[in-house]
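A single protein chain has been omitted from the complex, and every remaining protein chain is retained in its original position.
Up next is chain A:
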């Protein structure tokens, strides 16, 4: 592992009462790389995500996010909304959490809340319709339009998010996260429920996000074809501890990983062994 990680998770532990969901987990996510967090169901992956994005306060451990300019932020000290606002960490959810009653465009506008809030002079400039606010709003709409185009939803910009098909909702959620202009994008099972063609399109989208925006990506995924195809680095968890990490190729051949998957679910183990070839 080389030396410029965007996220360093150091001895992270999370307990819920007597249950240890994450135990002494240490890993790094490299800058401008795609890091995958995999493991059988119940391994504690989403808990790690919730700790990184501030929805849980970890029982112990540290998470250090280093920006490109060298500014480091200890994530465990921030509240959830500040992590997105200050540390520029954006996330999506395992079960999609869009604003179903708002249009696709509105969803992306809400994502630019903090920038627009400043531009609207904490609402007061916006209320009187100041030109600076109007320009900022047009710029925000432009950014939203760009992202709608990127995820192929430009035609459905004015449709309610709740009316979109499942795959479109997944992509819209990624577009919404990207509209916050994050340094680190955390995706919780982005390929869940997608068919093979949609998964392939998703892989392409993620690779292009990394290439064009320099956004680092941390992803939880069960779809091994996606993981093996796009990840630069894979961290494997089981029962709250890290059991292996390395390149997709190393992981695929790791007996510990195969055992973990076999112990949990035979089909998944076979998927790990057969995919990515």
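Before moving on, here are some points about what is shown:
Heads up, the rule we're going with is that a residue touches a chain if its C-beta (ideal position, glycine included) is under 8 Å from a C-beta of that chain, and two chains touch if they have at least 3 such contacts; residues count from 1.
The rule is short, and it goes like this: contacts and distances are computed from a predicted model.
The chain absent from the displayed complex carries the UniProt protein name "High-affinity branched-chain amino acid ABC transporter permease LivM", chosen from "Fe-S cluster assembly sulfur transfer protein SufU", "3-isopropylmalate dehydratase large subunit", "High-affinity branched-chain amino acid ABC transporter permease LivM" or "Respiratory chain oxidoreductase".
Between the chain not shown and the residues A:13, A:26, A:59 or A:114, the one that touches is A:114. Annotation: of A:28, A:53 or A:169, A:53 touches the absent chain (contact as defined above).
Of the candidate positions A:31, A:45, A:91 or A:210, contact with the hidden chain is made by A:91. Screening A:141, A:200 or A:243 against the full complex identifies A:141 as the residue touching the chain left out. Across A:48, A:75 or A:105, the single residue that touches the chain missing here is A:105.
For chain A, the residues in touch with the chain missing from this view are 53, 55, 80-85, 90-91, 93, 97-103, 105-106, 109-114, 116-117, 120, 123, 126-127, 141, 145, 154, 157-160, 162-163, 176-177, 180.
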